[in-house]
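Right, one structure below, let's go through it.
Just one protein chain is left out here, and the rest sit where they should.
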Amino acid sequence: MDFLAPFIEVYKLDNLKFLLEGFGVTLKVAAISIVLSFMIGGLIGTLRYARIPVVSPLLAVVVETIRNLPLLLIIFFAYFALPEIGIEMEITTAAIAALTVFESAMLSEIIRSGLNSIEKGQIEAARASGLNYIQTLRYIIMPQALRRMVPPIVSQFISLLKDTSLAVVIALPDLLHNGQIIYAQKGSYVIPVFVIVAFMYFIVNYALSRVARRLEIKQT
Amino acid sequence: MFKTKTFVKMAVVSIMAAIFLAGCGGDKDSKGNSKDVLAQIKEHKKIVFGVKNDTRLFGLKNPSTGEVEGFDIDLSKALAEEMFGKDVKPEYVEVTSKTRVGLLNNGKVDAVVATMTITEERKKEVDFTDVYFQAGQSLLVKKGSKIQSIKDLKQGTKVLAVKGSTSAINIREKAPETTVLEYENYAEAFTALKAGKGDALTTDDAILYGMAEEDPSFELVGGTFTEEPYGIAVKKGNQELVDALNKALKSLKDSGKYDEIKNKWIKN
Partner (left out) sequence: MLDFSILTTNIDSFLQGLKITIISSLIALLCSFILGTLLAVMRIAPFKTLNWFGTAYVEFIRNIPVLVIVFFTYLSGNFGGMAAGTIGLTIYTAAFIAEAIRAGIMSVPNGQMEAARSTGLSYGQAMRMVILPQAIKIVIPPLGNQFINLVKNSSLLAVVAGGDLMYQGDLISAKTYVTFDTYVFVALFYLVLTIPLSLGVGFLEKRMARSN
């Protein structure tokens, strides 16, 4: 029974409300980053697929560099290093900026390979029946590619939600951060806090992954 | 048309980028670079203090009320009243050791009252008032620990500190054989200490007192082995503001109000 005491103390209403507040920040930051990185990533992925001279290779270098760096480094860089060259951002802005930069790079790859996965035969047939490059892209390639990309894109969104937790290092008041404040009060609070924090992340992400699976099944 | 889609995408992205940059750049100009800070305070009728939100006794946010409480807050309130009477409202913005100078320089805060030690290095970047609190670096250990002073920190012992703090730098100088582990902030360092990741935690005694108050199974040992005089920092080139603050501080000390505030928070 002794063992349950810290759990009961941690799970009181005030703390749960505090955790939910943090979770709200997590969801807000993730949502904004997702929308922005989808737009930017989509643009970059399409530009790379279109194989435009100069632009595409340049984007390739940028994307490959960002994809191969730890997100933690990008977050630190956005908040602590950029001020040295004059770019100051608040915590939330820096978190969103860092996540967007990283996720855009990731998404651009998914979109690019999604576009690449459309068989050449389709493109040739489309061109043969009189559609120009742009029409082919819009009516033949994009719709099919987008359908195929849904599972990896949702998977990337789940990653994004998890990755927002990294912003605790710049004191973003998200779920993990608020959890840390609670267990800072007492050593025995660590386990109860982590149980509920993990649970909250799990519920949302698991639900998203089920949605992804449903969408995947619908396609076939 | 593909062109329209791309164009729309690019337009939206550019607008977003513009909003971001405007958001970043805009704040820099909110206080203006030409006017001195004291004049602006009087004009806007508010003085913005940068204070800690995570340091018990000096600046700690109360999760139930959402208010920040501590010695730095009460002192700055008293100083504002002494300087301006009821004309100017004191406001509070959270700062950390990492962000306090930056926020001073970009005008988001007018004065930093955040357990900031006056050092020659820092004087190059900001202007300080007179000392408003004399702290010193010390050690926090579990009651009954073998570590009783800095001399006990030898090869094989572990000391915890905050990344980049002067305490971390000092302890490496004064106890070069001990292992130093550094964390993002004091809460993390203290949590690590409680979880047994180190034998002692080192920072200003003032901050350690707050930790010991929170968890009495820990105590300070060994006295202080450095001097950490706290000062209020303002943006460089604002001597008038420094003078006004110094004058107010002296009045508070003469009238006994300073001691009143100090005894409320520092009980030793």
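Every chain is named by a letter (A and B) in the order it is written, and numbering of its residues begins at 1.
In this section, a residue touches a chain if its C-beta (ideal position, glycine included) is under 8 Å from a C-beta of that chain, and two chains touch if they have at least 3 such contacts.
Because the structure is a prediction, the values reported are computed rather than measured.
K.L.:
Kindly state which of the options B:Y183, B:F218 or B:W265 is in contact with the chain not pictured.
P.N.:
B:Y183
K.L.:
Out of A:I85, A:A128 or A:I217, which residue would touch the omitted chain in the full complex?
P.N.:
Here the residue in touch with the unshown chain is A:I85.
K.L.:
Considering the whole complex rather than only what is displayed, give the residues of chain A touching the chain that is not shown.
P.N.:
64-65, 67-73, 76-77, 80-85, 158, 162-163, 165-166, 168-169, 176, 180, 183, 190-191, 194, 197-198, 201-202, 205-206, 209
K.L.:
What chain B residues would touch the chain not displayed?
P.N.:
Within chain B, the residues touching the omitted chain are 160, 163-165, 168-169, 181-184, 191-192, 195-197.
We take it that only the chains that are shown with their structure count from here on.
K.L.:
Quick one: report the Å distance separating chain A from chain B, using the average Cα coordinate of each chain.
P.N.:
From the centre of chain A to the centre of chain B is 33 Å.
K.L.:
So in the complex, which bits of chain B are touching chain A?
P.N.:
Counting only chain B, the residues touching chain A are 1-3, 5-6, 9-10, 12-13, 16, 20, 23-24, 27-28, 63-64, 96, 98, 102, 106, 184-185, 187-188, 190-191, 194-195, 214-215.
K.L.:
Under the touch definition given earlier, write down the residues of chain A that touch chain B in their complex.
P.N.:
Residue list for chain A touching chain B: 14, 18, 36, 39-40, 42-43, 46, 80, 83, 87-89, 93, 97, 133-135, 137-138, 168-169, 171, 180-181, 183-187, 190.
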